[in-house]
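Have a look at this one.
Every protein chain of the complex appears in place save one, which is left out.
Up next, chain A:
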Amino acid sequence: MAAATSRTRKGKIRWSKLYSFACLRPSTSEERPADRVGQPGFSRVVFCNEPYLHKKKPYKYPYNNISTTKYNVLTFLPRALFEQFRRVANFYFLLAAVFSLFSLAPFSRASLIVPLIFVVGISMIKEAIEDWHRFLQDLDVNNRTVKAHLNNGVFVDKPWKDLRVGDVVKVNKDEYFPSDILLLSSSYEDGLCYVETMNLDGETNLKIKRCLEASLCLNEDEEFSQFKAKVRCEDPNPNLYTFVGTLEFEKESYPLSPSQLLLRDSKLRNTDYIYGVVIFSGHDTKAVRNSTRSPSKRSRIERKMDHIIYILFSMLVLVSLVSSIGSSLFLKHDMVDWWYLRLPDGSSSEDDDDDDLFFNPSKPVKSAVLQFIRALILYGYLIPISLYVSIEVVKVLQKMLIDKDIELYDEVTCKSVQARTSNLNEELGQVEMILSDKTGTLTCNQMEFRKCSIAGISYGGDITDVDLAASMRMNADFEPFEFSMDETNRGTRSFELFEFSVSGFSAQNGNARLLKTEEPVIKGFNFRDDRLMNKNWIHVPNLSDITMFFRVMALCHTGIPIEDDNRITDKLSYEAESPEEVSFLIASQEFGFQFFRRTQSLMVLKEFDPSSMKEVEREYKLLNLLEFSSSRKRMSVIVSNEDGRFFLLCKGADSIIFDRLADNGRTYEQATALHLSSYAEDGLRTLAFAYRELEAAEYEHWNKIFTQAKATIGPEREELLEQASEMIEKDLILLGVVAVEDKLQKGVPECIDKLAQAGLKIWLLTGDKRETAVNIGFACSLLRQDMMQFHLSLSREAESNKEVKWLLFLALQAIEEDILQQIQSSYKLLCEEGNNEAPYGLIIDGKALEIALRGNVKDEFLQLAVNCASVICCRVSPKQKALITRLVKQYTGRTTLAIGDGANDVGMIQEADIGVGISGMEGMQAVMASDFSLPQFRFLERLLIVHGHWCYQRISKMVLYFVYKNVAFGLTLFYYELYTSFSGEALYNDWYMTMFNVMLTSLPVIALGVLEQDVSSDICLQFPALYQQGPRNVHFSWSRIIGWILNGVVTSLVIFLANIYILSPTALQRNGFVVDIDSLGAITYTCVIWTVNCQIALITHHFTWIQHLSIWGSILLWYIFLLVYGALPPNLSGNAFQVLIGVIGPAPLYWTITMLVGVVSLLPYFVHITIQRSFYPMDDHIIQEMEKCLKKYDARDNEMWEREQRNSQRSTNIGFSARVEAKVLSFSQQMQQKKLCVGAITSLQKQIDTRQIQLALAQAEVMHLRFRHGYGNGAG
């Protein structure tokens, strides 16, 4: 009996907790939400266990299949075509092709239509393949199975997609819920179940859901054969935290609340099975409603490219206008006299067949319009038709190279980085802000027991990585120097910090974690201290405190031991509400306090008894459990031991515990507080342990009050419980603190460090609570101790204001004021201290954020946030994550990258310019919404700094070259028009022109786009500062774009004029033949081909055989083409017939012109780069030169190299290096003081003359200078 009540009680206490996570908390008792059922917006009716009733109207609801594809078989063609022709350039070419069907176009039909089909076709195939993959993923999800009730209590496997509203399903442990389900009963007799909602809101602790008492009986398969009920509830909506409805069961109506609703995409944990009925299915589910369709993202360069296309279009329209006006003027004034044209006579032309509309002197306006259209098509080569398709091809190849990069391959998960959409590659090189999720992204969602401080003594090592690295750095330059790290801890250990070996300190990974502790053997336990391990703690003084400490660890929790069938040792594993509790249980097991059985009111420990040196079993009666909540920040259990003594064991946040200590319980307070701060700086999560012995009478008295409070029903219940617990949780005796590490994923601090050096800002957005977030901030070096922290949160009154309801507006305003004031004062502080280089960190809470992102506070908030070195947002909802992302993007105009792993990050991932999903986890939602998927966070470093940088350079070079190439070519066509009275005759053969973009110039540009490297990948990583070129957009600035257009104009002028002046009107060869339109065209075209291909050779820095082949091969290909095309019979080759071998080939003039024109047209660019390189070099130029130097001397440890590398680490405020810098500075100051001190003392003692003191002072000064010079840059 006791067991049953205890269980129910436990459930009931938890009951109150259910709401603690709900941001938008529905009004509970006052308003009776169930009353709203049946009103508009609350009209859904579900017949439980009668899904067939939902097959026809009015209760027809969608099936449970979901689809994320963009197209289906029918809509693919129209929609994909529409997408394609939404691009201006493609639409233009479509029009050109349509015009070519009539006689308007100056070219043959095929030469206009073929490239268009080619270009559009390739893009559409790409779309189709991408959509096909989405379809397959949907299929995979839709075909997962779940046990659904068939009839007569028989449950069968049913694929998700066939589920219908009203179906009764049985979900087993660790399965995902297939849709939104109303919980009917669970394997626990009180109808509880544990749910992991990480995919929805990112919170890692398990949520408890509880069924109605009425449906508790439905806990067997058979029960469902006759089960009938009716649910009336709200209509589908995206709100995760609300649910309003009623259940009509056995002629009674019960109100429903969110705690009965199990949401799709969450997972059943710690519960064997549940029964439930499907309420919302497929696209009606809250999770799906919450997800927005992934927007098609375009990179910054691509968007700018549109502007370039517009510029080119205006150029096109301009020259076309000139042409058409010129043509009509000629027509009006001159052409009528050109008898050889036999222009139609105005009077008789009405019904004349051969009426040439283009040259009709009687209708000059009409002719001008037609000429204008023809000119638009003729000069179409100004618009790079193949630009889009080339970029697409290049991006697919880039994507392939990213996917194949072996450095981006994770051996653990056997997954590699995948670029899921290829059109954002270059955007990777322009990222300025990273918005990161915490759990699963930075951390593994795994807690490790790392350190503890018991009775004022710290165990578990005390050297931090930062200290270590800082000392290494100093050690590299200075003589060994004895230094004790931790003054308070001198008794236990002192380190000769500067005598660490430097062998591991190579230039390449100057800030790698050096003495990386090898992976812990026991999961969740990474603790090494011989004083405690292997039962050695029995030799430590204060034995009673230590045993008490371990008891608190083993008893004050909610965990349960798991019987593992095939375990080898006698070690148990545990399950608990939070992973840290698990780590405590494992740790206490390691220390010899194994928690091995829990009954409803009993906890059994296997304790190691120091007196008998044996293991003994001890039973503790669990009397009360005051559970953890985010407002209480502590948890207590009241137990009685075998001797009948009552203990209150308490663990909680240090501030809370320290406030509640008894006067005699503060023995270790000072020492513990010191340890606490050092643990916290390492990013460890700390909890303080305390206990109190209770008198039996005191307990009895209190227990009465408490039971009474529990029995209360109504809104004041919580308050009463709170008061009751306050009464007992006081006068505690401090035992110590533990520090657990929220284990970071491999390489995260290094990666963040590199990214910080590259000038990226990293914001942490997490659904977890503030303490956790701040811990991780420290662990990742986003925060550090000397950083000024701004905390924004709602004031306590505002938060607990119960009157918010009816004073909603006023209260909101007050809150808004409050937040605004906080922001303003912080910002003022920031501005005032602006000169001081101490960085700032901003920590903001979800609720405060909600206010801060409102209209008028928004700007102030963002201004503050952007100026802080690091920003941490905690307890934010998925929607808020997306909102922050959007606002940051809008406000700063910077490129943002969002990285996350769960469904709660989907909004953010979709909203950011680049969304990155972590693919290591089970849930695929984030990956499916992402643009890039990484197995681990650390790959972001290489992805951005190497691939991003490269792709940015490549694409921008490529686009600029494309513009240049087409301007240079297209304008020659225009100049020629000046000589043909604007009649629309093209200088070149149609097929030359078609070949231009398709064959003769496309391969080098693709090779450039795929393989160009300004510096090698190693050097990219060594000089992360080089990445700044992307965010500053140096390679794709307007001045560059204009420069390249001008270069194209100059080139076209040189090519055209030189050819005209050299070739006309005199003979081409010795035999006296002169050039005609065909040979002039071929010669000029040869010059164009040479020039544009040599130009790309000039902008390429990285020549592999592929580049050589494509560049020189393209030139050769032109001659081959001319030869082959010219050898075709004249009716095929037209005016190109034998033009090379018969006409221009034998002429020496042809070859001379090619050489001269090629050189002259490249000369302006060449002079430009020469001047730039020699006198105004860019970063990559210098580093290229350094790279060359390095090769020459073959010295990796070249002093200059190392120094520059260090210097390049910019004055970053966050990251590991920055912390090291700060530490080095503080070390050097300490050392200097010591030296001075020692010097002064010795001089006084030994009465040495002042000269020596001066010498010592000078020496110290010099040393100080050296420090500042060498290392001071960073920390200032």
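As a convention for this text, a residue touches a chain if its C-beta (ideal position, glycine included) is under 8 Å from a C-beta of that chain, and two chains touch if they have at least 3 such contacts; residues count from 1.
Here is the rule we go by: contacts and distances are computed from a predicted model.
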| item | value |
| --- | --- |
| Record-based protein name (UniProt) of the chain missing from this complex, from "histidine--tRNA ligase", "AP-1 complex subunit gamma", "ALA-interacting subunit" or "AP-3 complex subunit mu-1-like" | "ALA-interacting subunit" |
| Per the touch definition above, residue among A:52, A:102 or A:340 touching the missing chain | A:340 |
| Candidates A:118, A:241, A:409 or A:596 - the one touching the absent chain | A:409 |
| Residues of chain A (touch criterion as defined above) contacting the omitted chain | 106, 334-335, 337-344, 353-354, 356, 358-359, 400-401, 404-406, 409, 414-416, 950, 979-981, 983-985, 987, 1011, 1013, 1016-1017, 1025, 1028, 1058, 1060-1078, 1080-1081, 1101-1106, 1129-1131, 1134, 1137-1138, 1142-1143, 1147-1149, 1152-1153, 1155-1156, 1159-1160, 1163, 1166-1167, 1169-1170, 1173-1175, 1177, 1179, 1181-1189, 1200, 1203-1204, 1207-1210, 1273 |
